[in-house]
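Only one protein chain is missing; all other protein chains are in place.
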Amino acid sequence: MRYMPHTALEREEMLAEIGVGSIDDLFADIPEEARLGDLLDLPLHESEMNVEKNFRTLAAKNLSPYSAPCFLGAGAYQHHVPSVADHVIQRSEFLTSYTPYQPEISQGTLQALFEFQTQVALITGMEVANASMYDGATSCAEAVLMACRVTRRKKAVISGNLHPHYRDVTRTTLQFTEFETEDLSPMLEGDEDFDTRITPDVACVVVQTPDFFGRLKDYTALAEKCHEAGALLVVVVNEVVSLGAVKSPGEMGADIVAGEGQSIGVPLSYGGPYVGLLATRQKYVRQMPGRLCGQTVDQNGQRGFVLTLSTREQHIRREKATSNICTNAGLCSLAFTIHMSLLGETGFAKLAALNHSQAVTLAEMLEKIDGISIVNDSFFNEFTLRLPANAAMIVEKLASKGILAGVPVSRLMPDNPDMANLLLVAATETCSDSDMNAFVTALAEVL
Amino acid sequence: MRYMPHTALEREEMLAEIGVGSIDDLFADIPEEARLGDLLDLPLHESEMNVEKNFRTLAAKNLSPYSAPCFLGAGAYQHHVPSVADHVIQRSEFLTSYTPYQPEISQGTLQALFEFQTQVALITGMEVANASMYDGATSCAEAVLMACRVTRRKKAVISGNLHPHYRDVTRTTLQFTEFETEDLSPMLEGDEDFDTRITPDVACVVVQTPDFFGRLKDYTALAEKCHEAGALLVVVVNEVVSLGAVKSPGEMGADIVAGEGQSIGVPLSYGGPYVGLLATRQKYVRQMPGRLCGQTVDQNGQRGFVLTLSTREQHIRREKATSNICTNAGLCSLAFTIHMSLLGETGFAKLAALNHSQAVTLAEMLEKIDGISIVNDSFFNEFTLRLPANAAMIVEKLASKGILAGVPVSRLMPDNPDMANLLLVAATETCSDSDMNAFVTALAEVL
Amino acid sequence: LESPLIFEQGMPGRIGVDMADPRPVKVRLGGLERKGPIGLPDLSEPQVLRHFVRLSRQNYAIDAGFYPLGSCTMKHNPRINEKVARLAGLGDLHPLQPTSTVQGALELIDDLAHWLKTITGMPAVAMSPAAGAHGELCGVMAIRAAHEANGESRTRILVPESAHGTNPATAALCGYKVEAVPARKDGRMDLEAFAEKLGPDVAGVMLTNPNTCGLFETDVKKIADMVHEVGGYFYCDGANLNAILGRVRPGDLGVDAMHINLHKTFSTPHGGGGPGAGPVVLSDALAPFAPIPYVVHNDSGFDLVEQAEGQAQKSFGRMKGFHGQMGMFIRALAYMQSHGADGLRQIAENAVLNANYVRVGLNDKLHSPFDGICMHEALFDDSTLKGTGVTTLDLAKAMIDEGYHPMTMYFPLVVHGAMLIEPTESESRQTLDEFIGAMRHLLDRAAAGDTDYFLGAPHYAPRRRLDETAAARNPVLRYTPPAPTEGEETAFSAAS
Partner (left out) sequence: LESPLIFEQGMPGRIGVDMADPRPVKVRLGGLERKGPIGLPDLSEPQVLRHFVRLSRQNYAIDAGFYPLGSCTMKHNPRINEKVARLAGLGDLHPLQPTSTVQGALELIDDLAHWLKTITGMPAVAMSPAAGAHGELCGVMAIRAAHEANGESRTRILVPESAHGTNPATAALCGYKVEAVPARKDGRMDLEAFAEKLGPDVAGVMLTNPNTCGLFETDVKKIADMVHEVGGYFYCDGANLNAILGRVRPGDLGVDAMHINLHKTFSTPHGGGGPGAGPVVLSDALAPFAPIPYVVHNDSGFDLVEQAEGQAQKSFGRMKGFHGQMGMFIRALAYMQSHGADGLRQIAENAVLNANYVRVGLNDKLHSPFDGICMHEALFDDSTLKGTGVTTLDLAKAMIDEGYHPMTMYFPLVVHGAMLIEPTESESRQTLDEFIGAMRHLLDRAAAGDTDYFLGAPHYAPRRRLDETAAARNPVLRYTPPAPTEGEETAFSAAS
């Protein structure tokens, strides 16, 4: 086997050094009746060449969004990832390094995390951010737990227009704790009524911008309401590119921002790994879950970085930890940091403007088709179409024509008959004019 | 433009520092009538995303040997390159480093070159090798020039079974020198008569193993003949993998080995860049062209490596240099070294055995088809088929069925009617059973 | 060749990503256009590339050297895995494509599930957990869901003292009271103490096996029987699965749930701290409570169950957006295929062989708190350092100067000044010999009283020892840019 250096002779010599007669002797502690004599019922080792062929065969059974016009969003967005980002994260020193618990030989990872935290804080308009979470949905759940700890209250009010996966993950995460959620129903028009729901036992209200249907909302007034009632406002961001164009959650008065960072630097990869963002106010930092990187100095007085405030974490605090989370999304957060560094202020704003202009262009084209209307009064790069027929069926028809038309709302909200004809459509910088034309033409055909 | 850091403001400030008023002032030395006012008649800069799309579009217009059964050889061979090799050559420190003229900060490149030289010497059975040439064909030409310098004679006798590109490049390279070639005609059966041609003015005889038609020959007797006559024997190797299975040129008494190293570590890449090998005896090293890496010590006595014997080279010797060659095939030679290191003694021999067994298997399958015969009495992983019809036309027919059937000999020897029905067929470790079956079935159909 | 913070290198107006100019369109942002600048620095591509290449060179990595890091299984990360994860048609799939367009992806997940179930001898596997700790959460939630489905409200989870910190943290997140079970003198869980703590209010036990002392829990089947007897479940922390691959299947030991760290056992890269992936194998008793989504087979091919209803009505819910860490699944499956049944078994054999080789190579210089053969990692305490003034930490920092990553320190907590060394199967004997030699040299130097050398270590790293106390006392968690100039224009300018 190419991955293991020992020859048969070396194994014999090493066994002799150890003072045992055979490899089996090393496994003598395993109860005899459970020891496996034969090999597992699995294929034998394969050459690299064959392994590559196996995966090419699997890949060929999928329709790649790279080779099909693609308008899918709903929490995961196709963006161009600069080759530099993917190159750097494949460098041995980033790819094959451990968690930076030994800061003297991990300054590369640590400085990048510090830069990540700063970028996330800047774009969300918050004071501080952690070194990343698993993904946006788990980050949302952790934000709610954190709000409960901060306020010492037990209830979270969840907007009906929060991404259903985020709602479900939050509910699942809280179900066996002392905390609970109040889930509102989705609303396609108008504003949700939070006022009556912000009772004194409410720890936080959770809203999303752009919301699941793509609409942009100003939550400034809601933030004030929350703060008056001693509750926190948690703002979720699915599509971080929107922050290049719109008012940040921080400016609206958010206390915690939970976001999905996939759009910056991270490939779609059929849903993971992604990178969860979590940002908040400095004063809440000791209630924050996940890793934090902080600045300090070394013995020589040189600036350096370390993982810090680890007394919040499970390997010190055990059952009293702020969270059971141990890993972060290290390499994905690095890709995020590199992509964001390449964009900079100018590029991030331009990318957002480009995405918006793409979506507006597509919306205008689609609105001209008879029988189709757009639900949204506002949107960033994704909006909700009301079709004259079942959206899931139309998506299937278009898929058979090689077009990935969007996400039928019913896939995520299956029990709501009002949603059956709704289609979420996203347009990013990756959509060409011919992609849009192909989509519009094909859609008109299948209606 | 993403590749250039200066902002407009910086350009202004820098011009002021320099003391000129405008960028145009920096180009004042260009004759006024030749200065370009307008931009070149070419497209404007494109995003990375679009550039990638452009190349994907071009790639889609080709039939990739990765997705088609492929039996092409004739001097370039499809082999599996381990992912480690391609990964390492993309590391910044190898990819973006300069020629190692500053050895203190180039030990990585230099040690790898030293290892390359050693590997090439070992597999060819020679004493020393240089740090690589452009490709096998140019290496062959340089070997002939070198032989002329060593012997102070002017004529090279070239086997008719040398790869025609090698013959042509040698002839082209020598055409304006004081040296000349005598080119024999290809011979499909029996041995060429060199004895009568090794006259006292002959500097060297150039032969190939396996020869262009895939046959293996023992040149031991020929080497003796050459040496008796004061001439050198130059042995060309197209397919270095063969050296894992057969007697080396060194064992046969070769004085210079010129080879193509593409098979080890280097992708087919439509013909280049490849890696030329050049190996010889220690006593001829000062007549060798190209870079050489040698071992030495530093001020502290630590082992280290440097480019050496540069007094042979053009930047010192100018018109008296052994060659005008300046570059080597650095990154390709590195890939070769990594792949060869992964193979090792065991793997190199096994790879060769596997290639041979693949070719024998395919030959046995093809021999069963009516009207087809194999020209070769011996071969390694490539042999010549005699078809009952024009080989080029059959190759076209099979290409339209998605099979890359081999190389019609007429493509390289177009003026020889005897060759019209001959097809060179190679089978390496990359051919699966189903590839071979598809080929045999389709060939029988189109005959 | 250091690099200042990226924020200290910007110059407004540079660009590192070219893109088309936005079409002039009627803005439909609902009046929420951003007003002020964000404060991100502008750089060009070469600057960004050089910055991160320079940063990388401040890092240690497996590709550059040996990581004898107990319990973390830092082993060779094959590059073919990175390559196949990036294939068009795999790396670029959107998670909400119609399932008819992702049959290959679903087949891949199903394949990986088959390998994991076969390796562990378990009937089911939940694929979506994003990391080991997330997998623990999945397993304990399944346990709690199962108890609740039976109408039982149990309150306690038993956890050995030597457990990873995530175990108690996870149990707490599921509303359980955690009770620690002490270890015996031989480093295994104390069965008598365990029996005493067992009772009808015990939801289950969380046991790492091989345990964090690097020892196989010889009584594991008995433990399983005991917890089952009181109606509890057996959660096995699978962090150390590497040591037993192909030699024993957890399913044959009575395990009800176990997470598998794909980044440890199946070598998806650690990446400086993630992303991981933590699928959880489940017994028949717990399988109905598995989280959504999961892949199923039907006549027209593969499909996804994405809602907790119908056949998934008992599911305890959803743990993560979309379907799990697909990118890690690809790498792990490539790793498994490369090894095959024969290679997997050899992994365990060589990992255990290497750990014991290090153990005997050092056990005259360092004290092993527990006698005899270890599994994949060798545990030592700091008793031989006593009186030298050199601590486990100092020794670890001195290892950096020798070219090694320090071993795991002060864990497990049951051993004083613990040093936990896991060489893994991908290290050669030559590397182990050099490592043993370097360690012996350091230990001799400590014994000889060269304390100052150790207190000053590392000497040759990119940084000397960092002041972690100062970092925690006054946390500086971000760069703070200079205040923006008044009246700067709106950065958003797509509007026509």
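Note that the chains take the letters A, B and C in the order they are written out, and that residue 1 is the start of every chain.
We take it that a residue touches a chain if its C-beta (ideal position, glycine included) is under 8 Å from a C-beta of that chain, and two chains touch if they have at least 3 such contacts.
Every value quoted in this text rests on a predicted model; they were computed, and no experiment measured them.
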Taking the complete complex into account, which shown chains does the hidden chain touch? A, B, C
Omitted-chain contact residue, chosen from B:10, B:182 or B:418: B:10
Per the definition of touch given earlier, which of B:196, B:302 or B:434 contacts the omitted chain? B:302
Of B:72, B:144, B:237 or B:375, which residue touches the hidden chain? B:72
Mind pulling the subunit C residues that touch the left-out chain? 1, 9, 11, 18, 44-47, 49-50, 53-54, 57, 61-65, 75-76, 78-79, 338, 403, 426-428, 430
Note that subunit A touches the chain not displayed via residues 1-10, 45-50, 82-84, 86-87, 92
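As a convention for this text, only the chains that are shown with their structure count from here on.
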Where subunit A and subunit C are represented by their mean Cα positions, the distance between them in whole Å: 18
Whole-Å gap separating subunit A and subunit B, where each centre is the average of the chain's CA atoms: 47
Multi-partner residues of subunit B (at least 2 other chains): 2, 47-49, 82-83, 87, 92
Where subunit C touches two or more other chains simultaneously, the residues are 12-17, 19-20, 43, 45, 53, 78, 80, 82-83
